[in-house]
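The complex appears here without one of its protein chains, the remainder shown in place.
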């Protein structure tokens, strides 16, 4: 589709971003062009915007960024057989090689040669984005675009929370950012007998308190391990879902993880973390699982099931709906934790 | 404790049972005498009452039967260290050997030398029952005795339903007797995206419809496979919980089990069942698990968690509360399926 | 590649097969033409040859059959990127849809729309066969073609045997046809503490006795359950690998499966089987898994690892190497069980 479109671009190798008119992507064979209806902001986008060390190594400006989205297929490339214009889709944003050991054994989420929409190729903070056919996920036509867009991070929460069985278990979620908030809802839906949360930003503490969490604590004001041990009659929690990347949250989490407990780590620490492996993991007989992306497509099917059955309600988590032009406001809100999920509408 | 008590006894090797005054059990070393507050009727009790072939081989009259119960510890035997008079308890009714391979590797529910309360030794349809200390499960003092009593069959439902992960899965429960009804509630609590049930007795169909089931069908009136395939968009269900022991229910269940699905079999067929293994199991890549009793004590901890968190409400399933004297009425109701759970109060 | 080739064809809807000159397959886009170096005979080929009820429903003559093979890529179709002429390959013979729930969640072996080489499209009893690029498995150039060819059935044995952990376990393999023989070797390599086998054909009993099996029994001459219970000190076996499809073998297997044991069923019964589910599965707390094909590509990687490390030696299992022209001799040997694996060389 020839023509120009509005897009948020990282124009140069420096902090910031801007709205610009850029070419609508050409549709390569095997790809589909999507008219973006909603595109939500991920922590990764904040890293790109703020131009942190990771972004400096990985991003090649000028580039459209953003990767969580929902939209309608506008055009299909040569050889596309499973989609047609008008289809409502979201996207698995990890484009995998399909031929490595992991891809060929049901572990494509840890493909050896992944490239990522909005990171390694043009993204979705734009009127249009092009993605491989094989990365499209068909949505029901009546799913609100905001909800459809946040299925991608919801899939991360699903991957984390449902990597172990939760029915009748106690769960601690450290970090109540958007994915932590989703994980609370998923854990409750999956039958956790109690779900606890920790968070330091008052806005998100307040938000967490409206998700059905049994207890939410601010480590800056409370002795988290003592409170959790009291709440669990001295047993500690069965499951830790680490969503903050903060070393102190991790230590609090491991401190209350019961012997034989399970920890899923999703939050990305910015530095190496000093762990007391002897007491935090080994003598405890704990199992620790590193969560990378979404299980393709298991996490998506689970996401669909939990959202379509009404088991998890993400509406309260979508706190801001902004026009694309207000992307900086959205990125600032995310940066300061003054929001749940922020969705942009191009 | 010397003295006499009222009890329901199988007096002789023939159909029927009667109320009689019998000796209060002597408390052997390592055992505790329990004052029974509530004792619920199991299908096994109906088999004993009706004197079916299994009962004829296994039961040695005269004997007090009944095994699901809750009560207060009245007296403790020599060497008992973890319980004292006044404690509120229920009982794991399988008395296991503790030394066989299964017992020593966390699979005590399939102990090679199990003996069962109310089957191999005097039971709980009585004012008092004596059990080994190691079979006692401590209840919160404020748990209603009826609820405490039915934790034992609830544990069977838990063992069945939570033997696989259910979050975001579709589930079919074939047979809506008391354990099937409990399984429906457990599956919903564990995050199943849809739970379907089948049942032939109208009373229980009606009861099932009030458990939160998504769809309940009568195979005598409906083409169950067709309805379930329609409800699941042609995919079939992820999980089958077979609670009826009926061959036709099993075939209906396997017919709608999706490729790669999981089936837990709890219902006991009275005769061998002709299975089309090729299509019902092998080509389907299905996994079939035989459920025997409760995982000791995993199922009990899960039961406690699901009941105490309010995740499952068993009140609607307890349809009849009768004095011990009305045991025959209770057994008849069970025999004809005109009840949920029937609880006797001595 | 224009031209004619020799091939074994099912010429008409009747028992038998013949050698004929047929067109070399055209190479469709995304496919590769393979010069066949070795092609081994599967039980399925015998069914097609003998024209059994299954074959009558499924096969559309005239057609080249055969599906286990190894060869060299002779020509690549349009769009093929991962293979080139001269590559040594074998083939996963199940061509899967890639888009159904199973395919998208790592369970492609139970794809809802599979088509099979040599069953639903021309096969490998020929000088050339064409297969989709995505079904090719790259072999080391120095792997003997006979060994490379039988990786496909070896993958079935791997899928069965390694669907549970075997280290330190006792295993019974019922049925010592080629896949049973392979399963014995795999179970030994995977650390089974003892592997027992049963088989009724003397030729295969003798063959089994040379695979490292600890004990091999003929149910026609021996009380199998008694012997196995004796050999296992009364415990029974931990794992049953059912490779015969015979109901009596199944019953013998379940009779000696220990409580809590695991059974993988690969053999295809020709009729429904009457199972005493109560005692064979339910009270035993057994797990039964239906084995369909190979886990794609997990079973292939495992196959490669076990063969290349020398952990399993398949040479003794390949009992006959025949020119393609002697296909009838090979099919007859298979039909009567007078062989291990029979490999044809076009």
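Going in written order, the chains are labelled A, B and C, and every chain counts its residues from 1.
Keep this in mind: a contact is a pair of C-beta atoms (placed from the backbone, for glycine too) under 8 Å apart; a residue touches a chain by one contact, two chains touch by 3 or more.
In this text, all values refer to a predicted model and were calculated from it rather than measured experimentally.
Chemist: Tell me which residue among A:291, A:305 or A:318 touches the hidden chain in the full complex.
Modeler: A:291
Chemist: Can you work out which residue in A:14, A:138 or A:277 touches the chain that's missing from view?
Modeler: A:277
Chemist: Could you tell which one of B:56, B:104 or B:220 touches the chain left off the display?
Modeler: The one listed residue touching the chain not shown is B:104.
Chemist: Considering the whole complex, which of C:46, C:89, C:166 or C:286 touches the chain not shown?
Modeler: Here the residue in touch with the unshown chain is C:166.
Chemist: Which is it among C:15, C:29 or C:191 that touches the chain not included here?
Modeler: Checking the options C:15, C:29 or C:191, the one contacting the hidden chain is C:191.
Chemist: Using the touch rule from the top, list residues of chain B that touch the missing partner.
Modeler: 82, 99, 101, 104-107, 295-298, 301
Chemist: List the chain C residues touching the unshown chain?
Modeler: These residues of chain C touch the chain that is not shown: 158, 162, 165-170, 186, 189-191, 193-194, 301-303, 305-306, 308-309, 311.
Chemist: Provide the residue numbers of chain A that touch the chain removed from this figure.
Modeler: Touch set of chain A with respect to the missing chain: 101-102, 107, 109-112, 235, 258-260, 265-266, 268-269, 272-278, 281-292.
Heads up, the rule we're going with is that only the chains that are shown with their structure count from here on.
Chemist: What whole-Å value do you get for the distance between chain A and chain C if each is reduced to the mean of its CA atoms?
Modeler: The mean C-alpha positions of chain A and chain C differ by 42 Å.
Chemist: Whole-Å distance, chain A centre to chain B centre, using C-alpha means?
Modeler: 42
Chemist: Name the residues of chain B that each touch 2 or more other chains.
Modeler: none
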